[in-house]
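Excluded from the complex is one protein chain; the other protein chains are retained at their positions.
What follows is chain A.
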Amino acid sequence: MQNFQGVGVSPGRIIGSVRQMPKPVSEPPSGERLAADVAPEDAVAGLKAAAQSVHDELKGRADSASGDGKAVLEATALMAKDTMLLKSAAKLINAGSSAERAIWEAGASVSEMLHNLGGYMAERATDVLDVRARIVAELRGVPAPGIPASETPFILVAEDLAPADTATLNPSVVLALVTSGGGPQSHTAIIARSLGLPAVVAAHGVDEIADGTEVYVDGAAGFVAVSPSEEQRAAATAWAETSATLAEFDGNGTTADGHLVPLLANVGGAKDAVAAAALGAQGVGLFRTEFCFLERDTEPSVDEQAAAYKAVFDAFPGKKVVLRTLDAGADKPLPFLTDATEPNPALGVRGYRTDFTTPGVLERQLEAIARAASESDADVWVMAPMISTAAEAGRFASLCAAAGIQTPGVMVEVPSAALTAATVLREVGFASLGTNDLTQYAMAADRQLGPLAELNTPWQPAVLRLVQLTVEGAAQEGSGREGDPKPVGVCGEAAADPALAVVLTGLGVTTLSMTARSLAAVGTVLKTVTLEQAQELARLALSAPSALEARDWVRAKLPVLEELGL
C-alpha cells in the first residue's frame, strides 16, 4: 500500500479512481523540418484532419455545455478549423516546416494579433493557444491537454490547476482534486473550496499514480492512499452521510456558551450573494468589487457600478454587507490602473495604492457605493485593501465621509497595519484581516509557490500573533458603534478552516467571513466549544514553535474534527 502526504485544503473523505491531467503540450522545436519522406500536401491534409477532430471534440463538449461556457466552447471549436489559422500553417508547411511547428507558429501570430487588439479579443488570444496545443497533441497522438473528458466520476490528479481550468471542471464528474504542486492558497485550493470538493495539494509523488488506480483521499488530513483499507472505506461511507448534514448552516454563528460570532460570506457578485443568502450566511464579510472592473479596458460608469453593487446589497436586506473597494494589481492587473511592468507586483502599486497613481477611480467608486447603499436596505460597510499606515486609513475615511458613507474600514493585510492597529483604527470604524495576503507578507512567501507551501499557511504562529495584535489594537482604541472595541473580522481563507475559526474566535475576532460552502462546517464546530476553550486553544496555537505543531496541537483538542472528517 502506497501513501502520499500533502496539505489538506478542502475537507472530505472519498474513494475513486484516478485520472491524471495530461502534461502541458511542449513546444515543437524551433526550425523543426518536415520529415524528408512526407510530401507537404500530405502534411497539410494531416493537419486538416487533426484540426477537424479537435473541432469535433470541442463541438461535442459545447453541445453538452450551457450558458457562457457553451458560447466559449462553440467559438473555440470554430477556431480549430479556422481557414485563417490553417492557411497560414499550410504556407509554413509548404516552406518546409513540420506540421506541428507550423500550427504552433501560426497560432502564435494569430494569438498575438488578438492580444494587441485588447479587450474581448485579447481574452480570446488564450483560446487560440489552447486550440493550437490541442491540434499538436492530436498530431502527436497524445491526450489533449486540460481536464480529461469523462462520463464516469474520477479523482483528478494534476501538477496544479489554473483559474481557466475551473470553466471545464465539472463537479458532478470530478470527485476530488489532488495536486503535486501548489499550496494552501493556490488556485487549486480556492477552486476546490468554492466547489466543495475534497482536495489535497503539494502531495509529492502523486504524478506517478497510474490512471484507473483506486485511491482514498482525505481532504482534511491531506492524505492520499493507494488500495484503500477497510477502515478507509468505512470513513468514506461515513463522510457521505456527515457531508449531507454539513451542507446546511442554521444562520446562527455562536460558541457553545452563546458568544456570538456572525458567520458571513465572501462574494464576488449578485449571483454569489443570492447563493450565500440561501446557504444561511448572516451577511457579507467580503464583497469583492473587481468583477465590475476585470476584463475591461476602461472604467465602468458610476451608474453601472451602482446597479451592480445594489444587486448584491439587495440579497441581504437589513444585514451587514462589507464591501472592499477595487483591489487591482499583482495577480489582478487592470489595463487602466496598474503597471504590468513592475518588477515586484506584490509589493507594487496595488489595492488602495492605485489611488496614488490614478486618482479619481476610488472617489467615483465610493460615489457609486453610497448611491447603491442609499437605495437598498443593507447595512453597508466599506473597506480599503492594502492599507499600510494610519495616514492612509485617515485619508480613506475622509473620502468615505465626503461620499456620505457611514462606516469606513480597512483591510489588514500588510503587517505594518497589524503592528499599528491602534492608530490605524483610530481613523476608521472597523478592520478586516485578509489572512491570505497577511500570511504572504508576514512570511515573505509567494502564495502561488508550491515549494513554499509550508511557510504559506495562516497557522504560522507569526500570523496568529499579527491577528492578536490587531485585536489588541482595536481594544486599546476603544469604542466602536456600541461602546465595544471596534470590530475586527477575518475574511481570508483562514476563516473557512473550522479549527482555525475556533482559534481566531479565541483570539477575539468578532466575525468570520468565508466561501459560503464552508459556513455549515465552521458553524458546527464552533458550537462545540465555549469561548473560554477557544481562548485556551488560541494560547496553545500562539505558543507553538511551528505552523505544523500549532495545527496538530489544536486539532488534537478538537476531536469533533476527526469524527466529522473535517
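As a convention for this text, a residue touches a chain if its C-beta (ideal position, glycine included) is under 8 Å from a C-beta of that chain, and two chains touch if they have at least 3 such contacts; residues count from 1.
To be clear about the criterion, contacts and distances are computed from a predicted model.
Asks: Just go with whichever of "Phosphocarrier protein HPr", "Fe-S cluster assembly ATPase SufC", "sn-glycerol-3-phosphate transport system permease protein UgpE" or "Sodium:proton antiporter" UniProt uses as the name of the absent chain.
Replies: When "Phosphocarrier protein HPr", "Fe-S cluster assembly ATPase SufC", "sn-glycerol-3-phosphate transport system permease protein UgpE" or "Sodium:proton antiporter" are compared with UniProt, the left-out chain turns out to be "Phosphocarrier protein HPr".
Asks: Out of A:Arg124, A:His187, A:Arg324 or A:Arg447, which residue would touch the omitted chain in the full complex?
Replies: Result: among the candidates, A:Arg124 touches the missing chain.
Asks: For the full complex, which residue in A:Leu34, A:Leu85, A:Cys292 or A:Ala431 touches the chain that was left out?
Replies: Considering the complete complex, A:Leu85 is the one touching the chain left out.
Asks: In the whole complex, not just what's shown, which of A:Leu114, A:Val410 or A:Ala541 touches the removed chain?
Replies: Of the candidates A:Leu114, A:Val410 or A:Ala541, A:Leu114 is in touch with the missing chain.
Asks: Tell me which stretches of chain A touch the chain missing from the display.
Replies: Where chain A meets the chain not shown: residues 71, 74-75, 78-79, 82-85, 110, 113-114, 117, 120-121, 124, 128.
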